[in-house]
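Presenting chain A:
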Amino acid sequence: MPLLSAIVFVPMLTAVALLLLPRGNERLVRSVALLGMLLDLVLTLMAVQQSNNGAGFQLVERAAWIPRWGIEYHLGMDGISLWLVALTGLLGPIAVLGSWTGITQRVREFHVLLLLLQTGMQGTFLSLDLFLFYVFWEVSLVPMYFLIGIWGHERRLYAAIKFVLFTLAGSLLMLVAILSLVVEHARETGTYTFDLLTLYGTDIDPAHQIWYFAAFALAFAIKVPLWPLHTWLPDAHVEAPTAGSVILAGILLKMGGYGFLRFAMPLFPHGLAAATPLLMAVSVIGIVYGALVSMVQPDMKKLVAYSSVSHLGFVMLGILSANTQGLEGGIYQMLNHGLSTGALFLLVGMLYERRHSRAIADFGGLAKSMPIYAVVLVFVTLSSIGLPGLNGFVGEFLILLGAFKESRLHAVIATTGVVLGAVYMLWMVERVLFGPIRQEANRRVHDLSRREILTFAPLLVLIVVMGVYPKPFLDRMHGSVGTLIRRVQLDERLAADKAGAPRLQADDDVRLPAATAAAESTASREGAR
Partner candidate 1 sequence: MVGLHEYLVVSGLLFLIGAVGVLTRTNGLILFMSLELMLNAVNLTFVALARYTGSLDGHVFVFLVTAVAAAEAAVGLAIFVSLFRLHRSVNVDQMNAMGE
Partner candidate 2 sequence: MFYALSGISVLAALWMITRRSPLSSALSLVVTFLGLAALYAMLDAQLLFVVQIWVYAGAVMVLVLFVIMLLNLREEESRMAAASWGRFALCGILALGLAWKAFGVLAGVRGIAPPVSSEFGGVASVAEILFTRYLVQFQLVGLLLLAVVVGVVVLAKRAR
Partner candidate 3 sequence: MSFEFAWHPDAWLLVAPMLVVCGTALVILVGDLFLPNVRWTIPALAGLALAAALALARWNQPLAAAEAALNGALRLDAFAIFLQVAILACAGLSLLGAQAYHERAGTGRAEFFVLVLFATVGMMVLVASSDLITMFLGLELLSFPTYVLCGFLRQQIKSNEAALKYFVLGSFASSVFLYGIALVWGASGSTQLAEIAQAPESPLLYLGALLVATGFLFKIGAVPFHMWVPDVYEGAPTPVTMLMATAVKIAAFGALVRTLLVTTLYQTLPLGTILWWCAILTMTVGNMSALTQPNIKRMLAFSSVAHAGYMLVGLAAVATTGWPAGASAVLYYLLAYAAMNIGAFTVVTLLGRRAEGELQFDRDWSGVARRHPGLGVAMALFMIALGGLPPTAGFFGKYSLFRAALDAGLVSLVVIAVLNSLVSVYYYLRVIVAMYMKAEREAPPVLLDALAPRVHAFDGPGAMAAPDVVAPPPAPRLAEARPWGAFLAVAVCAVLTLWLGIGPSLGGLPGLSQVMAWAEAAVESLR
């Protein structure tokens, strides 16, 4: 069974099925959508189960599409995309559940778009053909535009168009870069191909690489978003409906980080080398800046949105440090952020459903009237600020460690983001949950319903599991991350050799037999003493 195709297209088929349903039965629509999403989740779990820890691509599917231009239908999964696909699968049903009562207008359209979005995202994570990737990348844009624009809040039109234009500005330039890359490849080898694996092996002129990398990086950096390209994000988040925010923060942003991992970095190692200092600096600025700005937000959703800027700064910092810990931490943190920020947006959304306000000042003392809500919010907050024992810590720890190896200064400044993270999140929690109830309406607001608890349950469980036992998650990444590092660094060494510069220190992450031996001898010496 073509598992990956099923993962990609089951949501779309469900969307088609939704269109065929009889009019007027919203509950049926929701149920079918939920079923489709759950089916997708089951399929992703099957994929997880079938995957191994190997370095290559698994479950590969290939078919001719536009052969004359070397465009193929080519899907594959590796340790990097695996968990992102799984995360996408997980957040799908949660988004449906999370909008069960929040969306009452044009229910069918809403779910159709949600499902199409799911297809776009899964496709983006699974494509191994640049053209196919680009198609999916853009396909995921349009449904989100509608989700924000139709079901959003007051300034939804502005936010939606801003979201689209920002994203497109980057991705169109990326398209130019993709085409140029393919053309350059064709000029050297005589064949047009968009096959990623083939292009990995292309020897691209380093001078061109910088431009290509710049274009790719711009597209991904906007998506991530890196400071200072982030201003679309708060608007989009604030205006999006809850499910939109959850998906946006949970997955769409990850497409940027994933893009770096899958495309920008391994394709253009020279470009990466040239851009790393700048990008790392920008990531660090984003971490601190996002945290500080988030601290002073009066709007809960905006606060969480800016916190995403900060968190994604961490992700990028890890990814850019391009060593095992940094990369695995970056990927891990993407998952964490998907879970915790997804949950936070759900929480804000549920509050909004009840009170039609997102202003922190409108709340206070909710822990009294909504104890379960309070527990969940505190829990998720703790995950978000990286409390050890929960998932956030593992990611942040690995990222900072990885970054520390590359640049002490960056890591130290980034670590202040951890402190500030506690400040703004806890302050928000304090003002929302604690203190006396100041508004009468907050006294009567009802606690989470069973459905809502069910929505959160998987997230909370994962938050704990991923914090307590991250090894199985990390294990699946090792092989692919190792490949990525070799791809990024092999060329770096070559370049260093070419330039006559001294070779970089042997990479710590490839465990050299010599080092292991040294460690063992030290140990035995100790024992002898």
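If you want to know what made the cut, all candidates are chains of the complex that A comes from, given by their letters.
Keep this in mind: a contact is a pair of C-beta atoms (placed from the backbone, for glycine too) under 8 Å apart; a residue touches a chain by one contact, two chains touch by 3 or more; residues count from 1.
Keep in mind the model is a prediction, meaning the values are calculated, not measured.
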### Message
Need the partner of chain A in this complex, chosen from 1, 2 or 3. Which is it?
### Response
3
### Query
Given the complex with candidate 3, which residues does chain A contribute to the contact?
63-69, 73, 106, 109, 131, 134-135, 138-139, 141-142, 145-146, 149-150, 156-157, 160-161, 164-165, 168-169, 172-173, 175-176, 179-180, 182-183
